[in-house]
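The following block contains the structure, expressed as structure tokens.
Heads up, one of the protein chains got dropped from this complex, but the rest are sitting where they should.
What follows is chain A.
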Amino acid sequence: MLTTNKRMRASVAIGAIGTTMALVLAGCGARAGDDTSTAGASAAASCVDTSGSTIKLGFLNSLTGGMAISEKTVSNVLHMAADEINTSGGILGKKIQYVQEDGATDWPTFAEKTEKLLTQDCVAAIFGGWTSSSRKAVKPVVEKLNGLFFYPVQYEGLESSPNIYYTGATTNQQIIPAMDFLASKGVKTLFLAGSDYVFPRTANAIIKLYAAKLGIKIVGEEYVPLDKDDWTSQVAKIVAAKPDFIFNTINGSSNVGFVKAYYDAGLTPAKTPIISVSIAEEEAPAMGHEVTGNYASWNYFQSLKTDTNPKFIQSWKAYPNSSGVTSDPMEAAYISLYLYKSLVEAAGSFDVNAVNAAAKSHTITFDAPEGKVTLDGKNHHISKPGHIGQINANNQFDIVWSSDKFIEPDPYLEAYDWFPADIRKQLVGAAG
């Protein structure tokens, strides 16, 4: 039974809470109109300890969940690169001490762990991520805390952040070379099949714009969520549309379902070949069906003949937990740690602003397994060669087409007149 007395007590308590909230609101920080640059600076007080003989770096990869199959390899190759750098004297004479975190294929977890690595573990830089969604979750956190994030996977471009270095390809280094290759083969009709998330959607928007310029007709466009692998009805539409080529932007295990539906529907690489941007040496054997004869567009292949590639393959084969197969994202992750080493040594400091300044004032290069890459200090991407490989019977790629030189990174496609200037304008600095 309630008495008036008790009701009063409850309302007093609720009143007290209300007062607390009012006080909280009154005593808070910067509002939208204030000078936010000072607020940002106070948040960015770095706690990185550079006094000892070691330097802490963070590795953030999904060790559990759907992306673990791909990201564990990236994590392993980062460990291998750290061991290599430590054996040859470290960065600025300091040994790398790494903190490995699990992104768990969950984008809010990526954001939380980024904050933990920067504010609790006080790492000087973070390496990792795979999906664009994970990068988009990390971006606001590293920007807020003025941290550094090295992202090793090809992506959809149209992004540039002072706190992120991109060592995978942007669109003009992977998607556009693939389209140039298709045009050189005389392809007239193209079908777009992708996973339903940010990378395939954006990549296809760009493909459509460039296809119009090249005179290639897009005869269909289908998406399936990342975690679904039934492609039967979508492949039926491909059969009906009879395209010359299929442009595949499907990511992860959903590819297995796609390839199965492709063969079940009687499609063959001889008549309706696929060009992929996410199937590499690691994924090809996992397709469950013969994928020989299909194509992939990458900047690195295990079969690439460069001076540095044999050593990279050899080190990886000798490394514990190694699959023995090298691939483009792995190689880009390997580059990212060495690139960071060069940046810090050019800056003479682990300080983020000093590193960014060195990126602009110095020419930072690395003799990567894909060849000698150069960092663009303004957009934080690297130059890369474009290659198209055709899958052979050993699940390796025979290189059938290469760009005539290293392609300079152009994330906002500024050198391409077919990309509408008003869209570029809307995207530069846009939120989300």
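Simple rule for what comes next: a contact is a pair of C-beta atoms (placed from the backbone, for glycine too) under 8 Å apart; a residue touches a chain by one contact, two chains touch by 3 or more; residues count from 1.
Methods note: contacts and distances are computed from a predicted model.
This complex has a chain not shown, and the name its UniProt record holds, of "Heme exporter protein B", "Urea ABC transporter permease subunit UrtC", "PRTase-CE domain-containing protein" or "L-lactate dehydrogenase complex protein LldG", is "Urea ABC transporter permease subunit UrtC".
Contact with the undisplayed chain is limited, among A:111, A:153, A:216 or A:407, to A:111.
From the options A:52, A:288 or A:420, the residue with contact to the chain not on display is A:420. In the complete complex, the residue from A:69, A:198 or A:256 that touches the missing chain is A:198. In the complete complex, the hidden chain is touched by one of A:101, A:244 or A:410, namely A:101. One chain of the complex is left out; on chain A, the residues touching it are 1-2, 6, 9-10, 13-14, 17, 20-21, 24-25, 27-32, 34, 36, 39-40, 42-43, 63-64, 101-102, 104, 106-109, 111-113, 115-116, 119-120, 132-133, 136-137, 139-141, 144, 156, 158, 196-198, 201-202, 205, 225-226, 420, 422-423, 426-427, 430-432.
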